[in-house]
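Apart from one protein chain that is not included, each protein chain of the complex appears where it belongs.
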Amino acid sequence: MQPHQTRLRVRYAETDQMGVVYYANYLVWMEVGRVEYCKALGFRYKDMELEDGVLLAVVEAQCRYLYPARFDEDVVVETRVTAANLRMVTFGYEMRLPDGARKLATGATKHLFCNRGMKPVRMPAKYWAAFGVK
Amino acid sequence: MQPHQTRLRVRYAETDQMGVVYYANYLVWMEVGRVEYCKALGFRYKDMELEDGVLLAVVEAQCRYLYPARFDEDVVVETRVTAANLRMVTFGYEMRLPDGARKLATGATKHLFCNRGMKPVRMPAKYWAAFGVK
Amino acid sequence: MQPHQTRLRVRYAETDQMGVVYYANYLVWMEVGRVEYCKALGFRYKDMELEDGVLLAVVEAQCRYLYPARFDEDVVVETRVTAANLRMVTFGYEMRLPDGARKLATGATKHLFCNRGMKPVRMPAKYWAAFGVK
Partner (left out) sequence: MQPHQTRLRVRYAETDQMGVVYYANYLVWMEVGRVEYCKALGFRYKDMELEDGVLLAVVEAQCRYLYPARFDEDVVVETRVTAANLRMVTFGYEMRLPDGARKLATGATKHLFCNRGMKPVRMPAKYWAAFGVK
């Protein structure tokens, strides 16, 4: 599966008094990348929750901040699946300015497939192909 | 019912590049005041949702910003019920620095009692006294 | 000046445990609408801050919540200037689902022109035309 690129624009709300984007907001951008990546894979994360009752509970997240993003900049979030099995999936992210010259941050999130009661479950078979699991 | 005071400290995350608290965060503080107010009234908002399946859906919110709050300041949120009937309740808020000299903001939120399906319901009888409804 | 429409997609981060968008986030969406509106008017809000040292400090905000927005929905934010003079400007907002049939919320924000020290200043002459002030 190819990495997927989505684009967003930095909101004023996302900055802090340092004049740059507050560090926790990069994790929100990773979520945006992840959701759009699922659409590119052929399903909606929303439907996985609503129809299959399967949630992607985050068990680990990390981010390296390379260059500060600023208000009103366009940011490209490139998302890929870096590992997946029947129990979990790991996404990798790269955030950069659109010209491609400036990398802002890299990150990763690891998720467990869970039911609505937050108990681990196996990935439903219909998603195996999308996540490259067989 | 007396107004209730709760105190919070401004987080770095709550500031923006103007160097002051981002305006939407005052509504978060109103929620903090509201939740603590309910405790002072003798019940937990959490239990109302979990046990009675009753939610306080916001139908209106407003805030007047008088003086900017800044990082690491202590803020007192004073909350009161300004109107209530079997269908809705209105809270009023005043946010100020602890010395009392400086008023930061005033606000109000109006809520409908709803069930989990977001349909309007009557306030359960057990809350009538707390909200001054009979 | 015509109202300006901008579009955004509801983030998971913007929902709360009620399963709908948390009420303070509508004010963030108003900010997104406002910033894009300024671009449609012919200038960048960012430049007004950076180059002219003029900030639009919020003095009042209000929102009426008509129908709950949900995760992954597209939301159209329609923004217009409803009043403006040399000291302040008021924006009006309407948020709805893209089909136009469902209105989610309406709101307004009133702003004072301020310098970096948060003192009121007059709107720079170069913005008079954009805001319809003469």
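Letters A, B and C name the chains as they come in the text, with residue numbers starting at 1 for each one.
Definition applied: a contact is a pair of C-beta atoms (placed from the backbone, for glycine too) under 8 Å apart; a residue touches a chain by one contact, two chains touch by 3 or more.
Not measured: the values here are computed from a predicted model.
For the options C:71, C:113 or C:131, the residue in contact with the chain missing from this view is C:71.
Considering the whole complex, the residue from B:16, B:31, B:60 or B:94 that touches the absent chain is B:31.
Even with one chain removed from view, chain B keeps its contact list with that chain: residues 9, 11-13, 28, 31-32, 35, 44-46, 71-72.
Panel shows chain C; residues 12-13, 15-20, 22, 24, 71 of it touch the chain omitted from the view. Mapped onto chain A, contacts with the missing chain fall at residues 17-18, 20, 23-25, 27-28, 31, 49, 55, 57-65, 68, 109, 118.
As a convention for this text, only the chains that are shown with their structure count from here on.
Chain centres here are Cα means. That of chain A falls 27 Å from that of chain C. Centre-to-centre, using mean CA coordinates, chain A is 32 Å away from chain B. Each of residues 12-13, 71 in chain A touches at least two other chains.
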